[in-house]
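Below: one structure in C-alpha cells.
Just one protein chain is left out here, and the rest sit where they should.
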Amino acid sequence: MTTRLRLSQCGLSGGKRARLHRILYQHGLRNGTALFLPYDQGLEHGPRDFFADPAAADPKYIIKLALEGGFNGIAIQIGLAEKFYWDYAGEVPLILKLNGKTDIPPDRRALSPLHASVEDAVRLGADAVGYTLYVGSPAQDVDCAQLHEVRRDAQRFGMPLIVWAYPRGEAIEDKGGKDSFYAVHYAARVASELGADVVKVNFPRPEKRASVPAPYTATFSGQEAMEAVVRAANRTLVLVSGGSKAGDDAMLAKAHESMAAGATGLIFGRNIWQREHDASLRLVEQLRDILAKFPTT
Amino acid sequence: MTTRLRLSQCGLSGGKRARLHRILYQHGLRNGTALFLPYDQGLEHGPRDFFADPAAADPKYIIKLALEGGFNGIAIQIGLAEKFYWDYAGEVPLILKLNGKTDIPPDRRALSPLHASVEDAVRLGADAVGYTLYVGSPAQDVDCAQLHEVRRDAQRFGMPLIVWAYPRGEAIEDKGGKDSFYAVHYAARVASELGADVVKVNFPRPEKRASVPAPYTATFSGQEAMEAVVRAANRTLVLVSGGSKAGDDAMLAKAHESMAAGATGLIFGRNIWQREHDASLRLVEQLRDILAKFPTT
Amino acid sequence: MTTRLRLSQCGLSGGKRARLHRILYQHGLRNGTALFLPYDQGLEHGPRDFFADPAAADPKYIIKLALEGGFNGIAIQIGLAEKFYWDYAGEVPLILKLNGKTDIPPDRRALSPLHASVEDAVRLGADAVGYTLYVGSPAQDVDCAQLHEVRRDAQRFGMPLIVWAYPRGEAIEDKGGKDSFYAVHYAARVASELGADVVKVNFPRPEKRASVPAPYTATFSGQEAMEAVVRAANRTLVLVSGGSKAGDDAMLAKAHESMAAGATGLIFGRNIWQREHDASLRLVEQLRDILAKFPTT
Amino acid sequence: MTTRLRLSQCGLSGGKRARLHRILYQHGLRNGTALFLPYDQGLEHGPRDFFADPAAADPKYIIKLALEGGFNGIAIQIGLAEKFYWDYAGEVPLILKLNGKTDIPPDRRALSPLHASVEDAVRLGADAVGYTLYVGSPAQDVDCAQLHEVRRDAQRFGMPLIVWAYPRGEAIEDKGGKDSFYAVHYAARVASELGADVVKVNFPRPEKRASVPAPYTATFSGQEAMEAVVRAANRTLVLVSGGSKAGDDAMLAKAHESMAAGATGLIFGRNIWQREHDASLRLVEQLRDILAKFPTT
Partner (left out) sequence: MTTRLRLSQCGLSGGKRARLHRILYQHGLRNGTALFLPYDQGLEHGPRDFFADPAAADPKYIIKLALEGGFNGIAIQIGLAEKFYWDYAGEVPLILKLNGKTDIPPDRRALSPLHASVEDAVRLGADAVGYTLYVGSPAQDVDCAQLHEVRRDAQRFGMPLIVWAYPRGEAIEDKGGKDSFYAVHYAARVASELGADVVKVNFPRPEKRASVPAPYTATFSGQEAMEAVVRAANRTLVLVSGGSKAGDDAMLAKAHESMAAGATGLIFGRNIWQREHDASLRLVEQLRDILAKFPTT
C-alpha cells in the first residue's frame, strides 16, 4: 500500500511549510489533498481555448468558480493576479505562475521566459509560485538558470515552489515524445533533484514505446507507471495534470489512479471550465469524492 | 450593450490610478476616453514618413498639434522627450516610449530594444510608459525579459504601462499574418496576462482567414472581432491604432466601431499628421465627436 | 535662410550645457562652431593609415597638432587618453570615444563594443563622450543596449553624448549602401530619437539611388540632402565627417555646404593629418575661414 | 615510489583545510584517503539507472548506505540535499553538487548549468562543493564563466572545490574520445590550472590511440597513464571515478592501481548501489581494504 508523503518529512523551511499547510489543510477538503485550477491557457494557447465556453474567458468567472468548487488554489499569471485576485484576496490561495509563453513559435527549442518574481508573489499574498521547466529542451541551459534564481528566492522568502515538469523539445520528440513513461518519469526526478517542493506531471502513457530507451520498451500498466513517477519524485509532492479535455470517465479513472499511486492532488483546467457552469461544479464534486478517499492525516 | 471598464475595477495601485486619472479625466474630453498621438515613426520607419508633409518632421510642430487638438497624450522616444517636451511640460501628458527599432533589418525575428527606463519617465514627468511587445516572435524570450523589467519598475514607481501588442515574426507570417483576428486577439490577451495596464492593438481583420488556426477560419464581422479583442483584454484598457494612413471614412467608421466595442480610446498618428495643419485639426474634431459619444463616468 | 541651433534650445541639463559651452565658446573660433580632430583610426583601420605620413602614428604629434590648429576637441580611445592627454590636459577638450572595433572581421553584422565608461571620461577630465551606433545592423539589439547604458550615465554625470551615426550591415548594403541619402538621413534621425546631444554624420550622396526606398529615388542636390539631414537631427547638433582623404577642393566645398545647411561643425581626421605638418595647418586655416562665416551668437 | 600529497602542501586557506581535514581524517578510514558516493545519476541519466535495483531510487536508502559503508562523503544535488540530508546532517559529509544536466539533448556542445550556489552549500552544512567542467566543449566559454564564479565564492567561504573534469564535446570526439590518455591527462591539468582543490577523473585508457595527438600515440600502460594524470594534477587531490558498472575484479584492480599511482581516493556510484544491499557493503569493504594500504599520515 502506498503511503502518502507528509509535510513534516520534506525538509521544508518554516515559511514553506506554513504556506503549504494553509493550502492543504485550510482550504479544499482540508485533508492534505489538493485540487488546483490552472488558468494560464489564455497565454499558453491563446483565447481560442475559450470559444466554446465564452464565460471562461473572464478571469473573474474562473476565480469565482474556484471558490464555489472549493479548490485549494488557482494558478494564474502576474497580469491576471494584479487585476483580479484583489477581489478575492485570501479567500482562495493564489499560485503565482512566474513564467509562460505563447504557442506561436515552434516548440523544438522550447523555453518559457520569466514574467514575474517570487517577490511579486510575496507582495500579492500568494501561497506558492509556479515554474514551467522544459526538461530535455536544447534551451535547458537558460531554463535552469531561471529556475536557479526562482529556487533561490523561494528559499529566501519561504515560498513553496511548484515545478510544471514538462518534457519538451526536439530530443524528446526523437525519443518517444512528451508523454511517454520514459519522459514523464525522468521529468519528475529532475524536478525533485533541482529543488521543487511540488511537481506537476502529466499522466504517463507507458504504451508509447516507440523510440524510447530501455527499460521503457517493456510493458507497464498505467498504474505501475504512475507509481514509479511518484517514487521518482520522492519527497516532492506530486500533482497530476488533466491536460487537454478528455472524456469524463477516462479522466476520473486517471484521477483515481493517480491518487492511489500516491499523488497529493490534481490540477485540472480545461477539463473543468470547458463546460457550462453547473456541469463544471458537478465534475468538481466527483473529483472531490476521489480526493476524500485519500486523506493524509 | 458594452459597458466600458472603469479605473476602479482594474486593481491599480494608487500611483498608476492617479496618473491614468490625469490622462483620462484631466485632459482631452475629460470623459474617460482617450485620444493619443504616437510620434515614433522617425525611428520605426525613418524620416521618409515626413516627405509629403515636411512640417511633421519637426517634433515641436507635433507636440503643438497635440495641444491644439486636445489630445490626451503624446507618445515619443527619450531623445525627443529630452529635447522637446520641456517646452510644453505638463500641458499635455507624456507617454515615454521605452523601446523601438528601425525597419532596416528584416522582421522575421523582430525585437524592439530598450532605449530608456521607467526611471527616465519619472524624471521627465511622464504619465505613462509605452513598450512594444512582438507577440509570437522567435525573439520573444528576450522581449519578455525586457517587459518583465519594465513591468517591475512600473509597479515600483506607480507608472501606468501601455503595451503596444504587435503580432510579429516568421511564425505569425506562417499563421495568417499580423492583423488577422487570430493574431490580434491572441496579442491582446498576452498583454493582459503579462501585466499591461493599457494595451494598444490594431483593428483585427477577420476576413484574413488563410492559414489561421480554428476557430478563426469561421466568419466574423469586424465588430464581432473587435468586441472579442476587448473581452480578451479584460481589465486592461484598450487603445485602437490607426496604422498606416487610410481613407478618412473607413478610418472614422473603424474608430466608431472600436469605441462601440468597448475600447477606451484611439491612438492615431500618420492618419493625423500626414496632412496639412488645419486638415489635421478638422479630422481630430471628427474623432473627438466619436469619443464624446462613449463617456465612462 | 538656415538658422543655426543654439544650446539654450536643446533641453540640455546644466552639466551638459556647461561642457558644450566650453567646447563651442571657449576653444576654437569661440563662435559656436566646432572643428574636431578624430584619432581612432589606429584601432578602426590599424596602423596602415599612418604609413604615408609616419609622424601621424604618434598620438603626441596629433594632440599637439590639435592645439596648434586651434581645434575644439580631440576624440581618442581610452588607452591613448590615459597615456597622452595628461601632457595637455585642459588645453584642448577631450572627447573620450567609448567604443570602437578593428576592421578585421567582415562588417555584415557590425557592432562596436564598449572599451570605456562615462565615468572614465569624468575621471580624465573629458568634455564629451563619443559612441558609434551602427544604424540598421543586425546586431542593433546589442548596440542599442550599450547606447542605453551610455546615455543613462551621460545624463547622470551631465556629460554631452556625441553619436557617430553610421548606417552599416547587410541590410544597409541591400538598400543602397552606407552613404546614400536614405541611409544618412535615417541615421541622423535615429541618433536624435535615441538621445544624442550631438550627431556625427557622413555627407549624404543623393546620387546613389540604386536599391534605396522611395522617395529617395528622386533627384536631390547635395545641398538639399544635407539640409534634410540637419532637419532630421532637429535639436541635435550636427557634425559632418570628412571620411577618407579626398581632394582638397571637393572637401572644402563639402565643408562649406554642410555649414550652410545648418551643421554646427566639422570632424576631419585623415584629411588633416595624412599630409605634412605645415600643410595640415594650412588646411586647418582654410576650414577655420569657413567656420568663421557661420557663427552662432 | 609515489608520495601522496598532504593537505599542508596545497596552499589551502584555513576554511578549506579545516573542511578537507574533516572529510579525510574524521570520516571513513581517517587515514587521509577518501571514498565518496556520488548520487546524481537520477539527474544525469534519469531514473532508468534504478530499474534493476529499485531500492537505490530512494535517496534515503543511499545516504544510509553511505553511513553504513563508512564513506567520506556523499555528492548530491540541491533538491535531494534539502529534502534528505537533514535526517543525517553532520553524520556523513555532504558534497553539494552545484551543476548538472540531463542526457536528453546530444552532447556535442555539452554544458552543465548551475542549480545551486556555494552559499547554499554553506547554509546546508556541506563540507565541499562539486562542479562538472566539460573540458574541450565548444561551450567552454560559458562553462569557465560558471566555474570562475564558483571558484571565487568557494575561496570567499573557505569551501573546498571538487571539479569533475570531464573531456566532452565534438572536438574531443574528433581527437580520440573522452577517456583517452590524452583527454584525461589534459582535463586533470586544466582543473589544476583553474583552481580545483580536488579533481575527479576517469581512469585513462592509453590503448585508445586512434586520432589522439602525439605523444599519446605511443604505448603506455594503464599504470603509467594514471601516474601521469596524478602528476598533471600536481597539488590538486585526485579522485578516481568508477564510471558505469564494470566487472568487480577489473574495478578493484583499477582502484588499486589508482591509489598506487598517488590518487587520494575513489568516487564510486553505480558500481556500489547497482547491486543488492549486503553485496554493496561487501564491495565497499573490499575498497576500504585497498584504501587502508595507502595512508597519508
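Letters A, B, C and D mark the chains in the order given here, with residues in each chain numbered from 1 onward.
Simple rule for what comes next: a contact is a pair of C-beta atoms (placed from the backbone, for glycine too) under 8 Å apart; a residue touches a chain by one contact, two chains touch by 3 or more.
Small disclaimer: the values here were computed from a predicted structure and weren't measured.
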Could you tell me which of the visible chains the hidden chain touches? C, D
Given the contact definition stated above, which residue among D:R151, D:K200, D:K254 or D:R275 touches the chain not shown here? D:R151
Which of D:L20, D:I74, D:V122 or D:V135 touches the chain that is not shown? D:V135
Which one, C:G11, C:G42 or C:P160, makes contact with the chain that was left out? C:G42
Out of D:A52, D:A171 or D:A253, point to the residue that touches the absent chain in the complete complex. D:A171
Given the contact definition stated above, which residue among C:G11, C:G32 or C:P59 touches the chain not shown here? C:P59
Counting contacts across the full complex, list the positions on chain C that touch the omitted chain. 40, 42-43, 46-48, 51, 54, 57-59, 77-80, 82-86, 100-102, 104-106, 111, 113-117, 120, 142
Contact residues on chain D toward the hidden chain run 10-11, 135-138, 140-141, 144-145, 147-148, 151-152, 155, 167, 169, 171-172, 175, 182, 185-186, 189-196, 213-216, 228, 231-232, 234-236
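The definition used in the following text is that only the chains that are shown with their structure count from here on.
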Labels of chains that are neighbours to chain A and to chain C: B
Chain-touch separation of chain B and chain D, in steps, is 2
Distance between chain B and chain C based on Cα centroids, please, to the nearest Å. 35
Distance from chain D to chain C - Cα centre to Cα centre, in angstrom: 57
Please list all residues of chain D that touch 2 or more other chains. none
Line, ring, star, complete or other: which describes how these chains touch one another? line
Interchain contacts, given as pairs of chains that touch: A-B, A-D, B-C
